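Note that one protein chain is taken out, while the other chains of the complex remain in position.
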Amino acid sequence: MDGVINLLSRALFMSTPLALGATGEVIAERTGMMVCAVEGIFLAGAWAGFTVTYITGSLLLGFLIALVTGAAVAALYGFACIYLDQHQIVMGTAVAIFMTGFCTFFYRVIFGTPTSPLKVETLDSINIPLLCDIPIIGKILFSQNIITYLTFIIVPIVSYVIFKTSTGLTMRSCGENPDAVEVAGLDVRKIRFLALLVAGCFDGVAGAFYSLANVGMYTSEIISGRGWIAFGICFLGNWHPKGALVFGIVFGIFDAIGTYAKAIGLAGIPSELFSLLPYLLVIILTATRKEFNIPAKLGAKFVKQD
Amino acid sequence: MGKPVVEMRHIYKRFAKTLANDDVSLTVNPGEVVALLGENGAGKSTIMKILYGLYHKTSGEILIDGKERDIQTPRDAMDLGICMVQQHFTLIPAQTVTENIILGTYKGRIDYDKEQHEVEELSKKYGFEVPAGAYVKDLPVGIQQKVEILKALHRHARILIMDEPTAVLIPQEIDVLMHFIRDFAAEGNSVIFITHKMKEVMDAADRIIIMRNGAVSGCVNKKDVTATQLARLMIGHDLEVLKKPESNFESQKKRVEVDHVSIELKDGRKLLNDLNFSIHAGEILGIAGVSGNGQEELCKALYGALHITQGSVKLDGEDITHKSVKEHIALGIGYCPADRYRYGMVSDMSLTQNMMLKSSYLGRWDKHGFINWSDVSNYTEDVIKKYNVKAPDTSVTIGSLSGGNQQKLVVGREVDMGTNVVIFNQPTRGLDLGAITNVQKVVLQERAAGKSVLLISTELSELFDLSDRIAVMYQGSFVGIFKPEDLNVEKIGLLMAGVSLNEAEGGSDGKE
Partner (left out) sequence: MEKSKDSELLQTFLWTGGALILGLIVSFAFLPAVGEDPFAALQLMVGMTFSDSFNMGKILVKAAPLILCSLAFASTFKANLFNIGAQGQFYMGCICATAISLGCQDVLPPFLTILLAALGAMAGGAAIGYIIALLKTKFNANEFLVSMMSTYVVLYIMKLLLRTSLQESKHEYVQSDMLSNAVWLPKFLPGTTASIGILISVAAAIAIYFILKKTTLGYRIQVTGLNMDAARLSGIDPKKQFLIAFAISGCLAGLAGFIEVNGMQHMLLDGLDSDIGSYGIGIAIMANSNPIGVIFCSLLFGALQVGGTILSHETTAPASIIDLMLGIVMLFVLFSFFFRNRHEIKKTIKKQIALEGKK
C-alpha cells in the first residue's frame, strides 16, 4: 500500500512540468501558434536554472531566470515565425538544434569538464500543515513542492482567463479566424507573440523543474523528449487547461510506474519497456482521439494585409 | 448640403505588382447613399480598405468631418465611426453571435447574459431577427450578413461601408437590405456600398462613383445618368451582348441521365434529395439557387468526388454512379470549380505543371510514368494562344497571373478534358467584364460542339442569357426545371427562397 502511495505522490510530482508545459502550449495554440521549439525551451530552462542556482545557491533565482530564459527563447521563435514569415515546424526545429548546441557549449564554458557531475540541492517539499496528515491523500496531494502547488493554482486561473474574459475571447478568436480579429481593430501578431512569451515562461520553469527539482543536475539528455510529450498533451487534453492537467497526471503515473516498478511487483519487466511507455501512450492516444476543438487556424500563417 | 463627412484626396496605393489606386479622390456627404461601382479588379475594395485602416495608403490624405486624419488601423477607423462589412465574412463559426459582436469592444470579465440581451435589443431595433445565442456556423448566410451589420451597429457606426453585400442574397433579401440602407441613411448616417451590379446601383444609391483600372472614371447623381452611360464609364466602351444561337437540343439524345439521386449522410441529412434530370447533347442546363443549397455537392457527385447513396447517374447509357474521379476524368468529363484556388489549380506550380493536373493517370503526357514536359509545355502554349491568356511564358507560376487569366487557363484545360461533358460552377465569379464575356463565349462554344453542359451561376442574367433550360435548386433538390422564357426575376427569386411552385405561380406577393 505504501508503494502505491509513493507512486501516486511521485506521479503528481512528475506531472508538474508536463502539465505546466502543456498549459503553456494551450495558451499559445489557442491563439493559433504551435510552440514547436518547446523541447529547446525546456532545455534552455533546465540549463539556465541549474547554472544560476549552482552559482548563486538560490533556487528561487534559478527558477526566475529559467522563466526569463524561456521567455527569451520563445521570443526568438515567435519573432521569427510571426514577423519574419518563418514556418513554425521548421523554425522550431532550428531553435531546438541551436539551443542544444548553445546549452551544451556554455555549460562547458562555464563549468569546464568536471570529473563528477555537478549537483545542487533540489527543491524541498512543503508539507501543508493539517492537510498533509490526512491519511493517503495527505501524503499524495499536500506534501509536494512549491512549483507543483503553483501549477495546480495556475491551471484553473488560465482556464478562467481563456473562457470567461475578453482577453480569452480575443485569444480564441485569433486561433479560429485571425482575419475577424484584425478587422475588429486588434493586432493579431502582437497577441500571438505575447501568448508565445507566456508559454515560454511556463516552458522555462517546466524545464528547470527537471534540473532543480528532480535530479539536481544538468545533462544534455535531461529533457529527452518530455517537451514533446507536453506538446502532445495539449492535443490530447483538447486544448483545455483542465485536460492538460489530467493528461499530465496520466503521464506522470506512467513515469512513476517506471521508478517504482520493483516496489509494486513489476520487477521482471525490462526497464526499457517502462521508458518507452509514455511515448507509446502518446501515439496510441493520438491515434484514438477524435480531434475536436482544434483551433481552426492552428499553424496556418496569418498574412497581414497591407 | 454642408461639409462632406468623408473626403479622400489623391490616394495612391501600390502593391508589389500593381497600382491598385491611381490618384483616387472622392467625397461622401452625411445622410447619403453612395455606390462605388466598377468591374472586378477596379480598385473599389482597396480604396475602402484604406479608409477602414486595413491597408496603408502609399500617399494621399483622408479628411473626416473636414479634419485630416491618420487612419492606421481599423480601430482608428472605428473610433471615427467608420465600419466596414467585408465581402467575405469575418465571422467565427465556432462562436456565438454575441461573442462575434463583442469581440474587440470589451475589457475584463464577460457578462454573457447582459451582452446577449443588448445584442437582442439592438437586433430588434433594426428589425433584424437574429438569435443572439446561436452559433454562427448554424446560421444561414442571409442571417450571417445581418450579424456582420450588427457588429457595425454595435460600434455606433455612422459611416457604413459594405463590400458586395448582395453577392449571397436572393432578390427578396436584397430588397430588405436596400430598405435597411435607406432607413439607416435617413437617420443622417452615410452608406457606401461597393458593387459591380448596375441594377442595384440604379435602385438604391443617391450618388454613384465609378472606378475603372484603379482610377475614378466618373461621379454622377443617380437621376442624371442612364444605364448605358454607366456601363460605358465602367468598362470604357459599350457592353458586348452575347447572342445564344437557336438550337433544338430536345431532339438530341440525352447524354447525362440522373435518376433519383440522393446523398444521405449518417445523421440523416440529405445533401442531395431525389434529383431527376437529364442533359441533352448540345444543351446548357443552368442551375439557379442561393449558394449552399447543394450546387457544390451536385457538381462533386457528377464528377465522382462525392459518394452517391441512392440512385444512378448514366453517361451515354453507361452507369457511372460509383466510379472514381480518376475514371470520370478518363470518361471525358471536365469540371471548372467555383473556387479555383482551392480545387482547380496549384498556385505555386507553373502553368505547364497545372495543365498536367488532370492527366497524371491518363498516360497522355507520360510513358510508363516518365513525363515528357516539353510536350506539355507546347500544349500549354497552344492553350495560352487560343484563349488569349496574358502570361509571359509557360514557366511562371499560375498564382502570379491575374484572376481572369487563371480562370481562362482552368477553363481551357477543363474544356479540353471534357470531351463529352463540361461542368461550369460559377465560371465568371470575380472576373472583369472582358474575361466574363470570354468565358461565356467558351460555354456557348462547348454547347455548339454537341457536349452536355451544366452551368451553375448566381448571376441570374448570365443564366437567362446562356441556358437552354434552368433548374432552380433549393436544399438539395430541384424545385423545378423551366424554359428561360417561362421565368422572370421575381418568380425565380421566390423559388430560390424555397417557395413552392404553386405559390410562386399563384401570387407574387413576395411571401416567404
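Here the chain labels run A and B in written order, and each chain numbers its own residues starting at 1.
Going forward, a residue touches a chain if its C-beta (ideal position, glycine included) is under 8 Å from a C-beta of that chain, and two chains touch if they have at least 3 such contacts.
What you see is a predicted model; the values in this text were computed from it and never measured.
Across the entire complex, the residue among A:Val4, A:Ile89, A:Leu118 or A:Ile157 in touch with the chain not shown is A:Ile89.
For chain A, the residues touching the chain absent from view are 80, 84-86, 89-91, 93-102, 104-106, 108-109, 224-225, 228-229, 231-232, 235, 270, 272-273, 275-276, 279-280, 282-283, 286-288, 290-291. The set of chain B residues touching the chain not shown comprises 14, 16-19, 303, 305, 324-326, 328-329, 335, 337, 342-349, 353, 356-358, 360-361, 366, 369-371, 373, 393, 395.
Just so it is clear, only the chains that are shown with their structure count from here on.
In whole angstrom, the spacing between the mean C-alpha positions of chain A and chain B is 46.
Touching chain A in their complex are the following residues of chain B: 49, 53-56, 73-78, 84, 86, 90-95, 99-100, 102-110, 151.
Those residues of chain A whose C-beta lies close enough to touch chain B in the complex are 164-166, 169-170, 172-173, 176-177, 179-187, 296, 305-306.
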